[in-house]
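Here the complex is missing one protein chain, while the rest keep their positions.
Each chain carries a letter (A, B and C) given by its place in the written order, and its residues are counted from 1.
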Amino acid sequence: MAEEEKKDFWARFFGSYIWKSIFRVGIPRDRRGRLMQVLSNFFLHLHPVSLPKHAVKLKYTWCMGGLSFFLFIVLTFTGVLLMFYYRPTIEYAYNDVIDLRETTPMGIMREIHRWAAHLMVIAVWFHMFRVFMTGSYKAPREFNWCIGVVLLTFTLLLSFTGYLLPWDQLAIWAITVGSNMAAATPFVGQEGPGVALLSIGNVNLIGRTSDARFLLLGDTSIGAGALLRFYVFHCVFFPLIAVFFMVVHFWRVRKDGGISGPV
Amino acid sequence: MADSKQDQADKLKAAGAGKAHGHVAKGHVASGDGQTRRSFISWVVVGWAAFAACMGGLATITMRFFAPNVLYEPQQTFRAGAVSEYAPGEVSTRWKSKFGIWIVRLDDRVVALSTICTHLGCTPNWLASEQKFKCPCHGSAFRMNGINFEGPAPRPLERHKIYLDDEGIMVVDKTVSFRQERGQWDEPESFVAV
Amino acid sequence: MDNDTQRYYDPNTLNRWFAVSCVVFLVSLVAMFYYDYKREWRDHQATFREIDIRVSTEKLDREQENVAEKEEYEQLQTALLAAQEEQSKQGQELDTLASELAAITKERDSAREDMNFKKGERDAVKYEMEQAREKGDRKAAKLVKRLEAREQELAEKKLNVEQLESKMLVMNSAITEKTAAVVSVERQLARLTSQGDLLKRKLDVLDPARMSFLDKAGDKMRDLPGMDMLNPRYSVRDHQLIINGITEDLVFTRVPRVDRCKACHMGIVSRNFQEEENPYRSHPNLDLFLTQSSAHPIKEFGCTSCHSGRGRGTSFKTAVHMPTTREQREEWEKEHGWKKLHHWGSPMYPARYTQAGCYECHANDPELDGADKLNLGLAIVRKAGCNGCHLIDRFNGEPKAGPGLRRLKPKLAKDWSFNWIKNPKAFRKHTWMPSFFKQSNNSDIEARTDVELKAIVHYLFAKSEEHSAQQPKADTSSGNAENGKRLVRARGCQACHMLDDDKYDDTLDVEAMRRQQGPGLVGFSSKTTAAWLYGWLKDPSSYDPVTRMPDLRLSDEDARDITAYLLVSETDEEKDAAISEVDGQILDEVTLELIAGNMSHAAAEEKLKGMDAGSKLEYTGMQMTRHYGCFGCHDIPGFEDEQPIGTDLSEAGSKPIAQLDFGLLHDLEHVNYAWFEQKLKDPRSFDHGLEKKPSERLRMPAFGFDEQDIEAIVTCLLAFSKPDSELKKALPRTPKNIFVEEGEKLITQLNCRGCHIIDGSGSAIRPSIVKWAGEYPPGAELEEAEEEEEEEDDGWGDEEEDEIDPEVLAMAYTPPDLTGEGAKVQPEWLFHFLGDPTAVRPWFEVRMPTYSLSEEEKNTLLRYFSYLDDQKFPFETVATVDRNSEEFKVAEKMFSPTVMNCKSCHVVAGKPPAGKTAAEWAPDLGMAKTRLKSDWVLKWLIDPQELTPGTKMPQYWPKGEPSPMPELGGDSLRQQEAMRNYLLTLEDE
Partner (left out) sequence: MDTLKHVINVLSAPQVSFLAAAIAFFFVFPPTDRFQSWNRRLRLDWLWTVKGGILLHALVIGAFFLSTLDPNFRAIVTKPDNVPIALLLFGTLFFLWLSMKQACDNDARLANDQKPNEYTDPSESKILVWPDLVYIELIAGILCMAALIFWSIALEAPLEEPANPTLSPNPAKAPWYFLGLQEMLVYFDPWLAGVVFPVIIIVGLMSLPYIDTEPGGSGYYSYSDRKLYVSLFMFGWLLLWVYLIIVGAFMRGPNWNFFGPYERWDLHKVVALTNINLSSLIWVKLLNQPLPDNIIIREMFGIAMLGFHFLVIPPLLAMTILKKFYARMGNVKYAVFMFLSMAAVSLPIKMFLRWTINLKYVVAIPGWFNL
């Protein structure tokens, strides 16, 4: 009997005006209800309402794309939290990172962020691997594959720009090497081949204060400028671009006929 | 982020319960006894209870994260010199800019007045000619001893802990404050007797 | 039901999966909380709280007992009762008074309110009026009137208030008068129990046992995980120090230090926890450190600025504690899971090297009180001549550690030199000359090293100059060794030289180092000739212009006797093996190798053919002298402006460990101090197991340091670290500091402290003087002087004969204490005295030697002394004396035997006092005018003990009492001045 009461309490609860105003549909009891759930929910609307069987087989999807996205969300969240305690200046950066472990509440926020970043790189790679192995880049999904490649690149860039922020030896030297490659860019890097071509008369246009590396660091060597720059790249610029491409990526997944499968 | 998770969770909760029903029926059809049903319901309950707990946990973590464990605030205690350095009836603005404190020598005691207006936290000015602290923001005014008598200020200025160290120098400690309306102005550490 | 057909997974499984994963997630979150909450400092603070409660309670109990025991307490108690009794009698009146007072107070308050309102209005009108008048508004006139009216009213109100207040005053006084007794007694009681009350107040908020239930609850709540953000008792925040004065190096910039050590070392600043365990213990030296009154208050200096380490660390590991020994390391690894934090440049100094931290700020201090280890280290570094081969900023411009080798020939024999360099300790057990050969990495190539060595000797002698030491007038062999022995001990040689019969105490300290300024004196017969030795003693600088050996102005026979003594000695060392023939083949190899260094092999061989044996030897010798860096310690012809061969040690302490080559010694602790220790223990050991050409091998010589030396030296090395450019705590560069430092440098070089106490430390010679006074009771040679005085002998004579305690004797024969010298003597005199010393204390056996000081050096010393005693330049007050004045007569009288009888002790113008052994003589008063500062003399007469405690000089004018003498109106001061002026005339007696 108690069962019964409980049941119709829930019935009334989920049937209530407020509940409906928020979630539109009540409890999905039947096919229609379940469809409605997905259709009427912002967070689920990038799913179709129904899928071919293999699309829910982990064996087929490995869920890597989903995890990549999930990790991106985790990174955004933890990243924002870290920004409350981290100041990208040569006076503070290093010590703030020490404090993140020593005194900041929930001492492992930085760890979560860092390991999640590594994990995301791996997840993205596996996602690409899966997509390749199932030949899912083939028509009509060629372009989405390209976007995927772009996303992969930005994943790496995000990870790379984040690498400088602790402002320790690992950081500065990894970035030194990386940024010196920029200096070796053909034509626009002061060390690169053909740089001499970009000159008017004997006025060189590309020099230590005017080449790719300089634009990257905002300075002739890694210092306060580079730190700030990488911080903005890492926290604002690249994420925005990445999000933009993600949106397109997901949208294309739907528009290119949902998840791939044999015809 | 957290709340989006949250209501996703709610929705799923709904679904979970819903499924429960959907399945209950099936369960009946399938096997007459409620065995499966009870065990199955318990799974759902455990699952969603734990999930709710997790969401709570995440919320707590986030909230906790906003309360820093260490501060880098400017020095809160300073040595304000010997009593003799202040003339009777003097309001010294010596420490105003550095520490936000007026050292006031009243007839029988020296006190450390906070320079924060009790109305909305502006910094009043000492008008020697009118012998009062006048706040530029909303015109509150305080007497030399910190009692409010003009404008909207609800209560007197706060006084801070002040005491003599072993060398007879006055030390002001801003971390401790004494309020007149709580009758704290006669507590031994709220003034240095002269 | 359609949904089944469209279900892929069984809902049960999904739910199970979901349930399980959620639980796992929950667990992870709990773990996260726990991990964040479980911090070492929290446990430590909890433990410390218990300790604090225990200690404070004990203290409180003790306090209360003490108070209870005091009978004063009893009295006060009874007094209080009595007073209250008394007061209650008048309770009636008091109450009425009080109520009246209250009434009037009310009245006064309202009156004051009115007054304030009026005042406000008055101010406003005043302002208006002023404005109007300024503008020339015609309202002004009206306003003026209004203002007057207001003033009027205000005045009335004021008056009213004042009247009321005066009334109140009267009543107050009445009340106070009635209650005075009680109040005063209560005050006294309070004063008596104040200590205890403080403790009580502290414990009330600290000790749960004293808390109400609710307080207890709150006390528990405040530190729960998640709650600990609200108002925690245990926190890092309250124990974090921010040190602006001493910054931390971030390469790109320097930032204020942040020290959180106190989060665990809670009791460090208090004196109450000396018996507790670490980390709760009090700092061992609170007089010098941490306390507000000490020189290093914790608020300004923090912890890591001295101890180094990572101040921000909040755990044992991340604070980068460093173990002193291997055992301790293992223990820590067990207890604290300690692991060396590899990536931290400045780990904490291990306990035994803590003194290295002082150097950061005290780099310029000559000798640092309380940092004995550091001082000793610096002394050893100087003495061993480390700075000869290694650049060390601090020691730039210091003279070379060893004797000059410019004029070897007349002094040494080749054989001796060969054996000496090969193994110095064989000839002189405690020499500072290190051994280059027969070491762990070159004993396998002894044949070669022998050749190298012979080459070096050859080079030295080939380059050696002749010199014209004045030849002894008489033949030097006729010296009296016995007397020589006495002289060596009497003349004060032991201030700088150890004799083979005094033992080298096994624990070195700075004092002992001073006694080793010069080489130990052992039998020289095999080393050098009588002629040379004699010449050397007579005038060292003629042989070696830069030697530190001063001229003791020895008479010819003194010199001869000492020579004789030094040549025959108790330990006549075994005859040295004669130097053998050079192995030509090896010599060729070596020479070729050296030449080939800077030309092609073929050319080198050509060149070699062209050389004869001699030139080969000489060439190789020179190259080898360079290779082994002999010129670092010795002045060697041909190497005048050579660069030191060793690595720069100016920043040894902050050298990254990766730059220290541990070679194949894998089981050595991988920390810089372990490396330094090993290097000092066996300098060549890092070559162990490595295949190296002879020329590539490590060449730092072995000094044979013991544990203690090594500890001291390593302390220095750790101290020599990257200086903080913007250090605010270092000694300010005031003239005083600078001149004192310069002076100290010179004083250390000249080893003045070998004889004198200067600025509190020194007089290394004292023990040997005592010894000497025991062996050779002085005064013997004064017999004849006494003979003359015989008839004046006033019966003291016989007492002279019997023994006097050497300690007492030594008192009289030890060189004077120079503390306060700057205030005492006149600069001109001191200047000349340093140039050529005249005997101030003629009875002295010890000689103030003549140093060949430059004008500049003399001035340095003058500046040193006068700045040390804060004397003003130029410092002179001349006292004028009128010989016919009354004062003069009086003084004469006082001076005469009948009154003070100064002559009975003081030598006067070279005339020794009658019938006293030299032991009881006092300095020559004849010199007073030229030598002493008149102000000082006056001070001296007033109270000698104050200037030199323990002096024999009696105090004639007892402090604070009327003068014992009637003259000059019995005015002590006038008498003293008179006496002073008199003394200043004595020179021309």
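Assume a residue touches a chain if its C-beta (ideal position, glycine included) is under 8 Å from a C-beta of that chain, and two chains touch if they have at least 3 such contacts.
The shown structure was predicted, so the numbers you read here are calculated from the model rather than taken from an experiment.
Note that of C:Trp344, C:Tyr776 or C:Phe888, the residue touching the chain absent from this view is C:Trp344. Taking the complete complex into account, A:Lys138 is the one of A:Arg24, A:Arg87, A:Lys138 or A:Lys255 that touches the chain left out.
Set against the missing chain, the residues A:Lys20, A:Lys53, A:Arg208 or A:Lys255 yield one that touches it, A:Lys53. Between the chain not shown and the residues A:Tyr86, A:Tyr163 or A:Phe214, the one that touches is A:Tyr163. The omitted chain makes contact with chain A at the following residues, 28, 31, 34-35, 37-38, 44, 47-60, 62-63, 66-67, 70-71, 74, 94, 97-98, 101, 108, 110-112, 114-116, 118-119, 121-122, 125-126, 129-130, 132-139, 141-142, 145-146, 149, 152-153, 156, 159-160, 163, 166-174, 176-178, 180-186, 189, 191-194, 196, 221-222, 260-263. Although one chain is hidden here, its contacts on chain C can still be listed: residues 3, 5-9, 11, 14, 17-18, 21-22, 24-25, 27-29, 31-32, 35, 249-252, 343-345, 656, 658, 661.
Criterion: only the chains that are shown with their structure count from here on.
Taken as a graph of touching chains, this assembly is complete, with every chain in contact with every other. Looking at B-C and A-C, the interface holding more C-beta pairs in contact is that of B-C.
Each chain gets a centre from the mean of its Cα atoms; for chain A and chain B, those two points are 37 Å apart. Computed from the mean C-alpha positions, the centre of chain B lies at a distance of 48 Å from the centre of chain C.
One inter-chain figure worth recording: chain A and chain C are separated by 60 Å, centre to centre, where each centre is the mean of the chain's CA atoms.
Among the residues of chain A, those in touch with two or more other chains are 99, 103, 105-106. Annotation for chain B: residues touching 2 or more other chains are 22, 61, 64, 67, 69-70.
Residues of chain A touching chain B in their complex: 7, 10, 14, 22-23, 26-29, 33, 37, 41, 43, 73, 76-77, 81, 84-85, 99, 103-106, 109. Chain B contributes residues 1-2, 4, 7-8, 10-11, 14-15, 17-18, 21-22, 61-62, 64-70 to its touches with chain A in the complex. Interface residues of chain C facing chain B in the complex, by the touch rule stated above, are 1, 3-4, 11-12, 15-16, 18-19, 22-23, 25-26, 29-30, 32-33, 116, 120, 123, 226, 229, 235-237, 240, 242, 258, 260, 292-293.
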